[in-house]
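Just below is one structure, and these are the notes that go with it.
Only one protein chain is missing from this complex, and each of the others stays in its spot.
Letters A and B mark the chains in the order given here, with residues in each chain numbered from 1 onward.
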Amino acid sequence: MSAEPFLIGERMVGGYGGSTILNGCTIAVNRGEIAVIVGPNGAGKSTAMKAVFGMLNLREGSVRLGGKDITHLSPQDRVPEGMAFVPQNNNVFAGMTVRENLEMGAYLRRDGVEETMEQVFHLFPILREKAGQNAGELSGGQRQQVAVGRALMTKPSVLMLDEPTAGVSPIVMDELFDRIIEIRRTGIAILMVEQNARQALEIADKGYVLVTGENRFTDTGAALLANPEVRRSFLGG
Amino acid sequence: MSASLRGPVLFALMATALAFVGFYQSWSLSLAILNLCLISAIMALGVNVQWGYAGLFNVGTMGFAAIGGVAAVLVSAAPVGEAWAAGGWGLFLSLLAVIATIVAIVLIRAKMPKGRARGFAVAAAILVGYTLARWAFDPAVDAIEAVDPALSGYLGGLGLPITVSWAVGGLMAAGVAWVIGKIALGLRSDYLAIATLGISEIIVFIAKNEDWMTRGVKNVTGLPRPVPYEVDLQQAPWFLERVAAWGLDPVEASSIYVKLSYALLFAAVLLALLWLSEKALNSPWGRMMRSIRDNEAAAEAMGKDVTARRLQTFILGSAICGIAGAMLTTLDGQFTPGTYNPLRFTFLIWVMVIVGGSGNNWGSVLGGFLIWFVWIQAEPAGRWMMDVMTMGFGEENPFRLHMIESAAYMRFVLMGLILLVALRFAPKGLIPERTKLGA
Partner (left out) sequence: MTDILNAIIVFANFVLVPGAAYGAQLALGALGITLVYGVLRFSNFAHGDTMAFGAMVTVLVTWWMQGHGVSLGVLPTALLALPFGVAATALFVLATDRVVYRFYRRQRSAPVIFVIVSVGVMFIMNGVVRFIIGPDDQDFADGARFIVSARDFRDMTGLDEGLAIKSTALLTIVVALVVMAALFWFLQKTRMGKAMRAYADNEDLALLSGVNPDRVVMVAWILVAALATVAGVLYGLDKTFKPFTYFQLLLPMFAAAIVGGIGNPVGAILGGFVIAYSEVAVTYAYKRFLGHLLPESLAPESLVQLLGTEYKFAVSFIILVVVLLIRPTGILRGKTI
C-alpha cells in the first residue's frame, strides 16, 4: 500500500476497563470502498469499529482520518469531522417521525437539508411514504433504513455500520446490501461489521478477518471468499 | 482510623455531645433528646432494613409511624362504653357489609368467566356493598361522635398497658405494608416512592378525619404511661428520701427519673431490634437480600423469588417503623395527628440512614442519634446565630425580628445540605456497609 488510506485505525490496543480486547489490529478504508470486518464471536469486531469511532480509549495505536490524527477526539467530535455511525441497537428515535429522525441527522448542518433528504428518499423510497410516521412503529428493516438515512443526513465522508442486518430477513438483507453498494457510488467510505460474513464479503472491496483482536486475514472480499482456509474456518466450508 | 474502631469512636463522640448538653444546658433536656434519638434510631433501622438490605425506596415512614400512634390509642386508651353502645352495632354491620362485598367479589371472580359481564358484576357488587356499608356506617359514626364530644366522641381503646401497643403497632404496620407491598413492589423504584408517599399521606388523613377512631384533630391526650408520673414521685417517700440523700431538687430529679426510665425501655427495644437485624443481615437470608439488591437479574436467574423476598423486607422494615411510631406516641403521652409532617417523619429519617451508612445497622442507629441531635440543637443555635448576626439593627427592627423568627426554618436548609454533602462526599455514610471482602 503506497498512499495512506482515507481512514485508518492502526495497531489499535485497548478494551473496556482493565481488559484487553484489541491486540494491535489495523482497520482501514478508502473513499468509494466498502470494508467489512468479520470474525468469530468475541473476536472484537464491534470493539474494533467502536475504537475507530472513539467509543473506546486506545492504550496504543492511532486513528487518522484524511491524514489528520483524531485518536483523542470524542465520538461527538468525530461527527463534524465527517464520520457517521449507525449503532446496532436503538439506532432510531422511536418516538419521532421518520422525517424528524432525518432532520436530527442533519442537526449540526446549517445549510439546506432538503437536497440531502431527497437523496435519502431516493435511496430508500419507503421512507418517503412513511415520512410522517413514528420510527418506532416501523418494521425492523425499515428502521434500519431510517438509521442509515439518519447517518447519511450528516453528509459524511465515512459511514460506519455495526451489524446492519442483525435480526432482519434474508430478503431485507439483500435489499440493504444493494443500498449500501449504491451509497458507495457516491464516494463515501463504508466500514461495517457483519455477522453474515459470506454475503458481506461478496460486496466488500476489502475484508478484515479478526481473531482475538488481531488481524488474521486481510485481503479483497473476493480473495477472502476464495481462500480455502478462510472458507473452512470462518465461512462454514 | 481503622474501620473497626470507627464505629465505637463515633458513638463515643455522640455520647460526649449528649453529656455536654447535660452539663451546659440541663440533664432533663439531654435525656429528652436521648429518648427521641433512640426512637429515631429505631425508625432509621426500619428504613435501613428496606433500603440498605433490599434497595427499596420507601418514603412512607410517616404513615407507618402514624399507624403505630393509632395502635397506641386503640390499645391503651380507656374504652368509652357509651360510644360502643351508641354506634358499635352500626360499625359492626358496616364491617359485615365490607366483608360480604369482598367475599362477593372473590366469588364473582372465581365463578364467572372473564369478560364484560364479570366486570359489571364486580362493579355492581362494589356499589351495593359501598351503599350498604355507608348506610350502616354514617349514622353510627354520627352517634359515636355525639357522645360527649368535648371529652371523648370516639370509641376509645382497650385499656391495656401501653407497652402492648408497641407490638400491636408493629403488627398493624406490617399488615398495611403487606397490602402496599403486594401492589407496589413490582413497580420500578421511583413509582414505589410515589406510592408510599401517597399511602402515608392517606394514613395521616384518616387519622386526622376519622374522629370516631382517633378523635381526629381533637387529639387523644392523657394516654397511660409505662413509667411513673412526676407528681406521684414527688410525693413518694422512698423517692424523696433518695433525692434528699443525693442532695437533688425533687422536681428536677423526678423529671430525670421519668426520662431515664423511658430511655431504659427504649434502649432495650432498640438493642433487641438491632440484635435481630444484625442476625438477619448475617444470615443466609440477609446475604440473599443483598445479592438481590446488587444484581437483581442474576439473583432472579438463580431461581430466587425476588418479589417475595422484597415483600418480606418491606414488611419487616415497616413493622419496625410502626413500633417506633407507637413508642413515640407513648413518650408524648398523646396522639396528635396534626403533627405528622413528611419532612420530619419521613425525609429526616432518610437523612439519618444516608448519613449514618446505608446497609449498616450500626450506621443507621448512629445516623438516627446524630441527625436528631443536630435537628434539635439547630433551632436554638440558628436563633442565636441570627441574633448575633443582626445585633447591629435595633431591638425592634422588623428585619431583625423576621430573621430571628424565621431562624427555625434554616434547619430544613441545614438538613438538605447535610444530605447533599453526605451523598456527594461520603455516599457510604459514616459507618459504611461491611463488604464481603473484609473489614
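By our rule, a contact is a pair of C-beta atoms (placed from the backbone, for glycine too) under 8 Å apart; a residue touches a chain by one contact, two chains touch by 3 or more.
Model, not experiment: these values are computed from the prediction.
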item: Where the missing chain makes contact, among the chains that are shown; value: A, B
item: Touch with the omitted chain, as defined above, among B:Val231, B:Ala244 or B:Leu343; value: B:Leu343
item: Residue of B:Ile99, B:Val413 or B:Ala426 touching the missing chain in the full complex; value: B:Val413
item: Among A:Phe6, A:Phe85, A:Phe121 or A:Phe217, the residue in touch with the chain that has been omitted; value: A:Phe85
item: Missing-partner contacts on subunit B, residue numbers; value: 55, 57, 59, 130, 138, 183-184, 187, 189-191, 193-195, 197-199, 201-202, 205, 208-209, 342-343, 347, 350-351, 354, 405-406, 409-417, 419-420, 423-424
item: Absent chain, residues of subunit A that touch it; value: 75-76, 79-80, 84-85, 87, 90-96, 100, 103-105, 107-108, 150, 154
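What we mean here is this: only the chains that are shown with their structure count from here on.
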item: Distance from the mean Cα position of subunit B to that of subunit A, given in whole angstrom; value: 58
